[in-house]
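Incomplete set of chains, arranged as in the complex.
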Amino acid sequence: MTLNVYLSGEIHTDWRDQITQAAKGLDVTFSSPVTDHDASDDCGVAIMGAEDQQFWHDRKGAQLNAIRTRHGIENADIVVVRFGEKYKQWNAAFDAGMAAALGKSLIVMHQPEHQHPLKEVDAAALAVVQTPQQVVDILIYVLTGKLPA
Amino acid sequence: MTLNVYLSGEIHTDWRDQITQAAKGLDVTFSSPVTDHDASDDCGVAIMGAEDQQFWHDRKGAQLNAIRTRHGIENADIVVVRFGEKYKQWNAAFDAGMAAALGKSLIVMHQPEHQHPLKEVDAAALAVVQTPQQVVDILIYVLTGKLPA
Amino acid sequence: MTLNVYLSGEIHTDWRDQITQAAKGLDVTFSSPVTDHDASDDCGVAIMGAEDQQFWHDRKGAQLNAIRTRHGIENADIVVVRFGEKYKQWNAAFDAGMAAALGKSLIVMHQPEHQHPLKEVDAAALAVVQTPQQVVDILIYVLTGKLPA
């Protein structure tokens, strides 16, 4: 059994690295969005030409990023979505909605203070966790049946 | 041609009423989530029994609300998602993600200051508007081919 | 909004009648399996000829009943599955699995003593209840947003 895991959401901390490091040796393939914030914002105009208006600047970029994010979500067995402490993060919730509609196993990661506003997202998840280690523990359990010591 | 339209998102202003009033006479059927905030929060425990922890209190309610929201989205031709000025509104973005994954025609409504954080949601939409009247204008045009005077 | 509700499971008590009576006036269409136990057991051989072996006797009947149960589940928005106090009731759990795989909103009804062996079925449900009245309360809430007094 190989698990394809897509790591969606917050891009300002190293939670993805923590998971992929701790998951070394497991039969897991990880994918994720482009996490270079500037590249992600400007990719559309950098490749397809500048725009005067921010709306179309952003549209060009967001559609280009969608090629990667949709590929990641559609090919995933598990979609992990982390909500950080800051920012609107509507793209994270949007990815969670896509994952739910596509029948993916959804794991949501967030701090307790966001519990209430995330209740609809959590309600679609098979697991709600707070730390990267818990995601790794889940992957280990799903793959091997072993629980953390 | 009948259009089934689901009105998702912000529940603190009367934008849904404005649309349904102005759309009187059009061949449109509207549906929406429960917009009574207290009922929506407490429905789970009111029907299925109290919970000590907020997490499960919210889970019971969110799952019950999901019966209605999924029905609305899955049966819609058009999903309109309004993002208000306040709150996290992750459920709105989650609904937009579901609508996109299910191939629904998505219309997003928000104020200009939210343009950048909503760029991924907007990029999945067939129309991005700011006012209820624009939604009505779109419904009129789609149904009749008539543009606003 | 009309809700199509399929009432699966236990056929020895009048829980279906209780629900349909209490739901009078709601915009709900109910369907259910054939609840005449003898007819359900013997329908296959009654129409298509007797069998010497019980296995094929049952096969003929179960396949005929499947025409009705699949139609009910596939056309339902909500599938309610009640587990009674007695018998194996594997067909009830089978219906719940079909409903889950088809993305139906699943409501499971059972007494507390069955909580542990039903945990996988409950985990796929959007609501777990004990009484017909709770099902009706859910239907009222989903359709109208009103909670029980």
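Lettered A, B and C in written order, each chain numbered from 1.
Keep this in mind: a contact is a pair of C-beta atoms (placed from the backbone, for glycine too) under 8 Å apart; a residue touches a chain by one contact, two chains touch by 3 or more.
Quick caveat: nothing in here was measured; it's all calculated off a predicted structure.
Wait, 3 copies are placed, so what's the full copy count for the complex?
The complete complex, not just the displayed part, contains 8 copies.
Criterion: only the chains that are shown with their structure count from here on.
For the homomeric pair chain A and chain B, should the interface be classed as same or different, according to whether the shared residue numbers exceed half of all numbers used?
Mostly the same residues form this interface, as more than half of the numbers used are common to both chains.
Taking the mean of the CA coordinates per chain, how far is chain B from chain C in Å?
For chain B versus chain C, the centre distance works out to 31 Å.
Round to the nearest whole Å and give the separation of the Cα centres of chain A and chain C.
37
Any idea how many Å lie between the Cα centroids of chain A and chain B?
23
Taking each residue of chain C in turn, which ones touch at least two of the other chains?
Where chain C is concerned, no single residue meets two or more other chains.
Taking the complex as given, what residues does chain B use to touch chain A?
Residues of chain B touching chain A: 54-55, 58-59, 61-63, 65-66, 69, 83, 87-102, 114-124, 128.
Would you mind writing out the residues of chain C in touch with chain B in their complex?
By the definition above, chain C touches chain B via 1, 3, 77-78, 105, 126-129, 134, 137-138, 141-142, 145-148.
Quick check: in the complex, which residue numbers of chain B touch chain C?
31, 34-36, 39-40, 42-44, 46-48, 60, 63-64, 66-68, 70-72
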